[in-house]
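A single protein chain has been omitted from the complex, and every remaining protein chain is retained in its original position.
Note that the chains are named A, B and C in the order they appear, and that numbering of residues resets to 1 at the start of each chain.
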Amino acid sequence: MSAFIQAKLPYLLSGISVGGQYALIAIGYTMVYGILRLINFAHGDVFMVAGLLMVYLTTAMPMYLSIPLVVAVTVALGFTIERVAYKPLRSAPRMSVMISAIGVSYLLQNCALYFTGGLAQIYPAIPWLSDSVTIGGATTKIVTLVTPVLTVALVFALVLFIQKTKIGMAMRAVSRDFETSQLMGIKINSVISMTFVIGCFLAAVGSLLYFTNYPSVVPTSGAMPGLKAFVAAVFGGIGSIPGAVIGAFIIGICENIIKGLGSNWTVFSDAFTFVLLIIILLVKPTGIFGEKATDKV
Amino acid sequence: MSEKKPVLHVENITMQFGGVMAVNNLSLDVPEGQIIALIGPNGAGKTTAFNCITGVYEPTNGLVEFCGLPMVRNFPHGKMKKQYQGEFADKYAHDPVIKPSPDKITELGIARTFQNIRLWKSMTVFDNVLTAKHMRADQNVFSATFRTNAREEKRMREETEALLAEQDLLQYRDELATSLPYGLQRRLEIARALATSPKLLLLDEPAAGMNPQETAELAAFIQQIRQEYDLTIFLIEHHMDLVMQISDYIYVIDFGSEIARGVPQAIQNDQRVIDAYLGVSEE
Amino acid sequence: MEKTLKKDPAQKAGTAIAACLIAALYIFLILLDNVLPANSFTLMLIPVLKKGAIYSLICVSMNLLNGFTGLFSLGQAGFLLVGAYTYAIFSIPADQHAAVYQYFDGGAVGFSIPEALGKALGENAGNFLGAVVCIIIAGLVAAAFAALIGIPVLRLKSDYLAIATLGFAEIIRAIFQWNGLGPVTNGSNMLRKYTNFSAIKIGDIKLATAFPFFISMICIALIVLLIHSSYGRAFKAVRDDEVAAEAMGISLFKHKMLSFVISSFFAGVGGALLAMYQTTIQASAFKSAMTYEILLIVVIGGIGSVSGSCIASFLYIACNEWWLRFLDSGSFFGLSVPFFRDGFRKVVFSVLIMVIVLFFSRGIMGDRELSFAGLLRRHKKKAASGAEGGGQA
Partner (left out) sequence: MKKILAVALAVMMVMALAVPAFAADEIVIGVFEPLSGDNGAGGKQETLGIQYANSVTPTVEVDGTTYDVKLVVADNESSTDKAVSAATQLVAAGSSVVLGTYGSAVAIAGSDTFGDAGIPVIGVTCTNPQVTEGNDHYFRICFLDPFQGTVQANFAHDELGATKAYCLGQLGNDYDQGLINYYTQAAEALGMEVTAESFPEGNTDFTSYLTNAKNFGAEVIFAPCSIIYAQLIVEQANAQGIDVPITAPDTWDSNVVMEAVQGTDLEVYCTTFYAEGGDPEFEEGFKEYLNSDSTALANNGGNDMIAAVSVMGYDAYYTALEAIKAAGSADPADVMAALPGVTYTGVSGAIAFDEIGDAIRDSAFIKQANTETGVWDFVAAQTVAETEAE
């Protein structure tokens, strides 16, 4: 039995860890979607930029300075993207805003390509987080264990924030009815900016955890985690924060279990994520926690 | 009962959303050639009843027959079985469920308009009506693409032109539907419904937002199209004047249940109707 | 904005001009392939024209779905892949199978359609007809895939539909890369040696550039005919208001399915042409970034505008693969510019895209169409607002 656990535990551990990282990105997607009905394709790339910033900043300053600076710059980046690329299009068709998001994603990737020269950058090892640890015979990094705990704590704080604070209430109001909230005197622009700030903050934290675990940053590093996190958000019912978190953990764990099933299955580990998503959508067309959208006739 | 079967026969229709009875055990008949009205205060469940008949909703229980043939039939099953609060839970349980999609119902010969006008906004007046002819056209996607349906297309266009002329809309034919004034949009929506060649026309608050003069014109218009197109009309309305003026028979519902039925004069003097409307109605 | 069936003079003139221009275009393309001297300009022009024509078709097929039927689908790369692979699998010459399917003992498909036709009709005719037959098969297989996927997926709405179709495209890619299907798809390895554009000839006249234009133009013309038919109007009705469409007797499922299958058919054809253009194909190229790229072109051209999609395709391909390349070279008109180094082109290109998206948010054409009749009318009385017509060149 213990041999079985020893053989299988690593899959579960890495599944939980991956899930936690997806969750932090997925929240950014789900919050923006909840408020703007926009699939923010650039979110995964903001995450990648946070990783690159860390690489460059640690060469210039000590770790205790560079970590808060990375978070601050990432948040500023998110804020700027919203103001420059999304705000002017508030009255444009939804598709245009989405294309703008794809454009921002291209721009960030290509800038990263230009500055890094396309070479993989090695992410600095963060003391303690990068150390190895052995649990039940399985060796892993401490960050693997920290990720789910930190994720849950952050989500808990976020939910409190949204439930209790004034701006949190404004966010809920805007996500329920954009136009009416505007008429009721809610400052829509500051609510939207706040959403991006929170989303990018979580993406920056996510990138710290993610790249400590997988310490290589390339311009396309954000694409796959971004897509997976988006799938997780849809899976849980896009717009719902707990949904995004649960979806992320389910996807992270399933993916790694598939990888452990043997050589004929590993090929389909990504495809399986999508199969799972499609099955969920067919049973519940708006995800696990999504609100049922009914057309008023 | 030796008389002819009614065009529309609604029997024990119940629509329950969660614990809310939006329509409760509604039964009514719409005989051929008549104008029948369903009235009731705001939120009484009129539009829900319409939606049950036209296939937008699947009623929780009950039967709808069109020209004597069952068109919609359901009974509380699945999750609803336990939650169901209405009557006659077993009455239709032995017959198979019938739940056609709205387009199938339209194909049978029922057309409708909407309370909040739903014209196709990127299309012109002409195209709005022409597109409604799509369903009955004798064509398939190949004949349409390769233009071997030219005769059919020509017929559709001519009929559309004629219909617009009859409805006095021809001068707006190339304008965007949504650029028309409100009253004309209503009329266009009726014209579009007529383009599907219905036997029965369902009008959902056709006079909403109209002034008295427009309402009067509408009354004349409804009677006129009933004659010209040999229609049976079933309408929901708030405007008492309009309803009293043109209806042959009236059903009144409140909180989903029928509270009265009768000819206009009887309804006008019915105490239950007056109570239901007092203080609640906009009238 | 349908006019009466009687054509007005501007329409007639417009049609005539369009016909002349199209004829001139083909003459130019054939000259380009056969007579015109190969200099650095014409050499670059040829691949850009070919790829632009192919992308036009691909983008118009996506526009049919996203722009005209209002179905937000992101599965285009998957259908391109199916089309490209189907085309390649059926047209690899039999004696090349052993080399192409080097890890799978020559593969499971033992024949080649162009070769079989070539034996009966002569090599050139065989290549031409074989390519056409394979392209049609490619479209049909892609359409069949779409029909299967559409049954579950088309019930979903807007963004949920988008992510489900995106998911299917990824699943298709994984299946095509799976070694279990290796004898047919060659697993992770590329397919090559199939009939490509340079094999398309009539006598000694090379049609390498004219051929993709020819196929694309026919397909786009078919799509335009469809859009202006009764079914096209029904698609637009579904896009504008699903509830109203259904209430007017337009079956949502049937029409969404039709649009999805037809769009995928043409995507399959586009995929086959892309395979011919690239001369080799590999499933790994057909990822979601490709779909985003196509969507980008569609939106830049204008959602709901066929001519917009075509214009944007040519501009996009030319910018991306030709006009901006000098930015990578480190010098500009002989001057050495330090920040002009590898990757700078892509930065400029993405800034350009952002500028277009932000300042022309409805795209180059909006939902209007380019037509000579419209231009003529506008020329005559500058008041004319909208232009319409199928005569895009």
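In this section, a residue touches a chain if its C-beta (ideal position, glycine included) is under 8 Å from a C-beta of that chain, and two chains touch if they have at least 3 such contacts.
Bear in mind the structure is a predicted one, so any value in this text is a computation, not a measurement.
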{"item": "Visible chains that the absent chain touches, using the contact criterion stated earlier", "value": "A, C"}
{"item": "Of C:68, C:277, C:292 or C:372, the residue in touch with the unshown chain", "value": "C:277"}
{"item": "Which of A:119, A:135 or A:279 contacts the chain that the document leaves out", "value": "A:119"}
{"item": "Positions on subunit C where the hidden chain makes contact", "value": "38-41, 43-44, 46-48, 51, 96, 99-100, 102-103, 173-174, 177, 179, 187-190, 192-193, 196, 198, 274, 277-285, 287, 319, 321-326, 328-329, 333-334, 341-343, 346, 352, 355, 359-360"}
{"item": "Where the unshown chain meets subunit A, residue by residue", "value": "7, 10-11, 13-14, 18, 113, 117-120, 122, 132, 134, 138-141, 210, 213-216, 218, 220-221, 223-225, 256, 259-260, 262-263, 266-267, 269-271"}
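Throughout what follows, only the chains that are shown with their structure count from here on.
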{"item": "Relative to subunit A, chain with the most remote C-alpha centre", "value": "B"}
{"item": "Centre-of-Cα separation between subunit C and subunit A, whole angstrom", "value": "33"}
{"item": "Subunit B and subunit C, separation of their C-alpha mean positions in angstrom", "value": "44"}
{"item": "Distance between the centres, which are taken as Cα means, of subunit B and subunit A, whole angstrom", "value": "48"}
{"item": "Subunit A residues counted as touching two or more neighbouring chains", "value": "297"}
{"item": "Per-residue overlap in subunit C, given as positions that touch at least 2 other chains", "value": "243"}
{"item": "Subunit C to subunit A touching residues, read off their complex", "value": "66, 72, 152-153, 155-157, 159-160, 162-164, 166-168, 170-171, 173-175, 177-180, 242-243, 288-289, 292, 295-296, 299-300, 303, 341-344, 346-347, 349-351, 353-354, 357-358, 361-362"}
{"item": "Subunit B partner contacts - residues on subunit C that touch it in the complex", "value": "1-2, 5, 222, 225-226, 229-231, 233-234, 236-237, 239-241, 243-253, 258, 262, 304, 367"}
{"item": "Subunit A residues within the subunit C interface of the complex", "value": "33, 37, 39, 41, 84-85, 88-89, 92-93, 95-96, 99-100, 102-107, 109-111, 113-114, 117-118, 223, 227, 230-231, 234, 238, 264, 267-268, 270-271, 273-275, 277-278, 281-282, 285-287, 293, 295, 297"}
